[in-house]
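The structure appears right after this line, and notes come after that.
Every protein chain but one is kept in place in this view of the complex.
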Amino acid sequence: MKRLALQAGCIAITLFMAVPLYLIALAAFSSRESLNRFPLPLLPTDFSTETIQGFLGSTGVVPAAINSVMVGLSTVILALLIGVPAGYALARYAFRGKQPYQLFLLLTRALPIVVLSVPLARIFLASGLYDTTYAVTLLHTALALPTTVLITSAVFVAVSPEQEEAAQIFGASPLTAFVRVVMPQALPGIAAAAVFTFVMSWNEVLGASILTLNQRTLPAQVLATLSFSPLAYRFAGGFALVVPALVFIAIMRKYLLNMWGTTLR
Amino acid sequence: MTQRVNRRTLLAAVASTPLLAACGGVSTSGSGGEGSVDFLSTQFLPVEERQRFEKILADHVKTKVGFNPIDASVFATTVQSQVDAGQTKVSLLGGLHGDLAPQKDRLMDLDDLAKQLSDRQFPADLIELGKLGGGSLKYVPWMQATYLLAVNKAALQWLPSGADPQNLTYDQLLAWVTAGRQGNGGKPIFGFPGGPKGLNHRFFQGFLLPSFTGGQITTFRSPEAATAWQYMKELWAQTAPASTNYDFMQEPLERGEVMIGFDHVARLVNAPKSKPDDWLMVPAPKGPKGLGYMIVIAALAIPKGAPQADKAKEVIKALTTPSIQVEVLRANAFFPVAKAELPGDLPKPISLEAAGVKAQQSASSAIVSLPPVGLGAKDGEVAQIFKNCFKEICLDGKPVQAVLDDQAGKLNAILDQLKVACWKPDPAGSPCKAM
Partner (left out) sequence: MSPARRPILLIAPSLVFMTALFAWPLIVAIGQAFTGPGGPTTAHLERMIDDPYFWPAARNTALLIVVLIPVQFALALTMALLLRERPKFAGFYFYVWVVPLAISDLAAGLVWLAVFTDRGYLNSIFHTDYAYLSHEHPTTMFLAVIVAELWRATSLVFVIIVAGLQGVPKDYDEAAEVFGAGYVKRLRHVILPQLRPSLQVALILRTILALETFAVAQALTGRNLPLLVGETYQWYGFLQNPNVASAIALVILAVSLLAAFGYLRLMREAHR
């Protein structure tokens, strides 16, 4: 009985999450005429790849996709390198300025980027990094740091300090203790931060638009124009943009679900 | 086991970073590259329009151009940050009058180029506009467009007797859509681009108010203006409420959500695409003072400090030649600004529009309106005043004269700061203000 109720609940939520995805895919692969009909077809009766092909063939889509992947992966690596130690510090130590530091991190995320856009563009123009993927990586890392630091700190808190101390008593250096004892247990948190970072970077439009001209990322190249394009293109674009992020999540899923129900102590 | 996997993946990731870091990115603007002209544009954003325009550039313009259409606010940020920092990377700018006007101090003077283009025979009005209120020419006209009424022939059954769709008055339009709504089971047949990106403010500035009052700014709160807005209120009652979400009319028209729609020609052109014989494109209606209409200007400019200024000038010359102007019309429904003979083999929707545009321009009582001249960065705020009138009068139902007086006050506050001369259709004379 309980099993049935459980499954029912899961299925209900799955339907809520999945149906809109199905609709994007459906609309992306429909012919343009079928999208003008009413009532809209709910089954793939008018299967057609013309809009997707048109979309993929438009200027700069493939290079932009490559740029986006590069930026996304670099951002994840950089954000983790800078953010994980900071998250650890927040979890383990109580130091002066801890709360101001947390608020400072959030402050930067709380201001809409549009208002910062002109000074930001000028910083990158002055440093010669304008119109490179490095610029976008740096910006995206800065945008991802608050999430990374805060999530990893929440997860580090859950890992008991005693284990680390025990490892150090047995001769490990603090760094080794961290890498071999703490990190594996904190992996779900780190994986979560990595997923958010990649997805955020992949979908980020405004920052990438103002920092690049000819080396654009996919959203900067395409997403911004979606609202001006015909309905069919909007769905094709929306769908094409989802796929790589889906792949990334599929890969990271394993780490998120690490250690389901294992006893930790 | 898990630890080993972690370490291996970690190592692989860290090792590949130098590889990623070695590339600064892959170019995304087609024929970009060394020595090409970076063309930043707010026009031709939609994918298909962009592709067609790029084809025209590739086939007909000798200079290599990297075409970069972007959103208007990113356009402003890009131009502003680059020119102010002294690090201009783009060489050619293309945008609507409202996109270029705020940047007037960041644009190069183009008087010498204008002399070389005297054979294009641009209308004198447009050259005047191109000075952006100053002394020298800041932009060269690129294309123009206007607004028309698109009519699905199925709506003709409710046309009031004696009315000619090519020669409507506003009152006839109101009677038509009222009858249409009743005949359509209470569902409105008229649509209007009232969405956030809709150009409805140009309708009020250039069509409704001049037709009723003969002016745009000076007559802002005159009794005739009150009549105009009262009319708009009645028209709105017969308009599809979803219009506040319509940015472009062509899709609602194509889908059959509405049958008569008023919009920019480039935003109407797809409606007749599948069944051109079902559609008419007619001039805007006449009001008591005449047929007020506004032209939408897209223009080309060169930012200060542009790296490829000379090549950009070559591109401007090419884009303003009559043959290319006709190609752009054929592809994207923007009309030529240079004197050009329209060929007979235009696609049906375009020739429908061309006929409507011609009828509108040659109407006997035509009152031409220009978009505001010399407002610079305040162009948007002035436009917002007209949008606010619409919101408060039609959507919120506030009393007409009170709203007009209130908004006139705000309008004058802006205009008093700028001290600019009035533009068409208001009589020239400064400083311009609402009387």
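Going by the order they are written in, the chains are A and B; count residues from 1 in each one.
As a convention for this text, a residue touches a chain if its C-beta (ideal position, glycine included) is under 8 Å from a C-beta of that chain, and two chains touch if they have at least 3 such contacts.
Just so we're clear, the structure is a prediction, and the values are computed from it rather than from any experiment.
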Where the missing chain makes contact, among the chains that are shown: A, B
Footprint left on chain B by the chain that the document does not show: 71-73, 76, 102, 187, 195-196, 241-242, 244-245, 255, 257, 377-381, 383-384, 388, 391-392, 395
Chain A residues touching the omitted chain (full complex): 3, 6-7, 9-10, 13-14, 16-18, 20-21, 23-24, 27, 38-40, 42, 81-83, 85-86, 88-90, 92-95, 99, 101-112, 114-116, 118-120, 123, 138-139, 141-142, 145-147, 149-151, 153-155, 157-159, 185, 188-189, 191-192, 195-196, 199, 202-203, 205, 219, 223, 226-227, 231, 234-235, 237-239, 241-242, 245-246, 248-250, 253, 256-261, 263-265
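The working rule: only the chains that are shown with their structure count from here on.
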Contacting residues of chain A [partner chain B, same complex]: 33, 36, 38, 54-55, 58-60, 63-64, 66-67, 70, 73-74, 77, 114, 117-118, 121-122, 125-126, 130-134, 180, 183-184, 187, 206, 209-210, 212-216, 221-222, 224-225, 227-231, 233, 237, 258
Touching residues on chain B, where the partner in the complex is chain A: 2-3, 6, 13-14, 16-17, 20-21, 23-30, 32, 38, 40, 45-48, 50-51, 54, 66-71, 73-74, 77-78, 80-82, 84-85, 87, 89-90, 197, 247-248, 251, 254-256, 270, 274
